[in-house]
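One protein chain omitted, others in place.
What follows is subunit A.
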Amino acid sequence: MADTGLLESLLRLLEKVDGGTDSQDVAADLGVDHQVIVGAVKSLQALGEVISAEQKSSKHWELTGEGREIAEQGSHEARVFNAIPDEGLPQNQLMKMPSGKVGFSKAMSNKWIRLDKAHEGGPRVFKTVETIEDAVRDKLQLVQKGQSAKLEDKEKNELKKRKLLSEVTVKSYWITKGSSFSTTITKQETELTPEMIASGSWKEKKFKPYNFEAMGVAPDCGHLHPLMKVRTQFRQIFLEMGFTEMPTNNFIESSFWNFDSLFQPQQHPARDQHDTFFISDPALAQQFPQDYLERVKKVHSEGGYGSQGYKYDWKIEEAQKNLLRTHTTAVSARMLYKLAQQEKFTPVKYFSIDRVFRNETLDATHLAEFHQIEGVVADYGLTLGNLMGILHQFFTKLGITKLRFKPAYNPYTEPSMEVFSYHEGLKKWVEVGNSGVFRPEMLLPMGLPEGVSVIAWGLSLERPTMIKYGINNIRELVGHKVNLQMVYDSPICRLDS
């Protein structure tokens, strides 16, 4: 910081003027270098509203080093002229003078001197006039006094060409009194201290202003994973809609519950080794509800419940094969079977969000495991219109209101509908989920009453999360290759905004 004496001098000067002053004038008035005043202005600005200073730039003429020399000692030609005595001077001697060369030719062209080349003892220089007027020096002295305005532009440019003058740009400040102007300086405090609060001294102190442009210090905290944040929201939506959470904590499932109970035939491509992870240890499931298993076998191989069946040789060995469940619908099947064992049917709404597994080809948007979101409603007399209505409510909570439905095929639902929503960004309809009404061949063997319909829908958790958080490669989101910085930086999840 500039010394307090200077600062106060500056402030006293400012006190006397109306409307403000230029820092260059202050420098001239106080007789100090302009840069010192610039430093003082910055120090005063840091004190808060004592002064206000606006930077401006101005051009002015200044003498060069040579220019200053001339202003002091006279121009080269004048110096040459003055060096010549009445009896003249040998030219070679004159040329040895510091100003000799330049001064000689200028003095010659001014016709102040003449050269006698034929003089005995070599060429000799003589004055031609008695007195001279050193105009160059006079002009430079004007500039030096700050009166360059008295010179014509042509003259200044002439001197600039001779490298005696230069035009310089000066950054200076226009200083005016600030809102808390005072001519005395108080030292600034950086922070409020307990002592200041106790003594009340904070009232008299000035505090150094904060830089509000800088970032704060990151809090030392943990972070929730974005996919799990989205899961929490979906869970919340289901709970808001009155859905009860299903126990999906069983990744290992039998083919029976994963496929057969859903009326998915044993030759179905999904049951292929290429699509499903089978388990070698423990390879087979035991303990099926025997009479239910018989009904499932019958509806597959012979039909019944109004169905033609698939008419093939259904094998228990195939149903026993353990696998990593390919959908959480396996759990829905277990839950619906359990519901059917109740003495009296009660309507239910179920949901789950959990991992499922597919032995598929992996790419930027597909992993071998992902989270399936599933909703199921079982009640008497549910219609396809009801399914669309509930889907509309569900997707509205996700901020999606424009829906339409496309007929589709799924082995365990009929009708089956793909859910499309209008994507404002892409300007087209995109698939956002799948839905349908469970087939009677699935429900009736479980023992559910004839008039009960079960509607259901599903979608993946990863896709809406990737869209929400703008992630293109699923590996950056799920699994150990996650980018932790992304986890740290991810905002809270509000699906409807």
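Assorted remarks:
Assume contacts are C-beta pairs under 8 Å (C-beta built on N, C-alpha and C of every residue); 3 or more make two chains touch, one makes a residue touch a chain; residues count from 1.
Convention: contacts and distances are computed from a predicted model.
The UniProt record for the undisplayed chain lists the protein name "Phenylalanine--tRNA ligase beta subunit", from the options "Transcription factor HBI1-like", "NADH-ubiquinone oxidoreductase chain 5", "Acyl-CoA thioesterase 14" or "Phenylalanine--tRNA ligase beta subunit". Across the entire complex, the residue among A:G121, A:G200, A:G306 or A:P491 in touch with the chain not shown is A:G306.
Across the entire complex, the residue among A:L262, A:I373 or A:I390 in touch with the chain not shown is A:I390. For the chain missing from the display, the contacting residue among A:L13, A:I132, A:V170 or A:I279 is A:I279, taking the whole complex into account. Only one residue from A:H119, A:K160 or A:H225 touches the chain missing from this view: A:H225. The missing chain lies against subunit A, touching residues 220-225, 227-228, 232, 235, 238-247, 249-254, 267, 269, 273, 277-288, 303, 305-312, 322, 324, 347-349, 355, 357, 359, 367-369, 377, 379, 381-386, 388-390, 392-393, 404-409, 411, 414-417, 437, 439-441, 453, 455, 477-485, 487-488.
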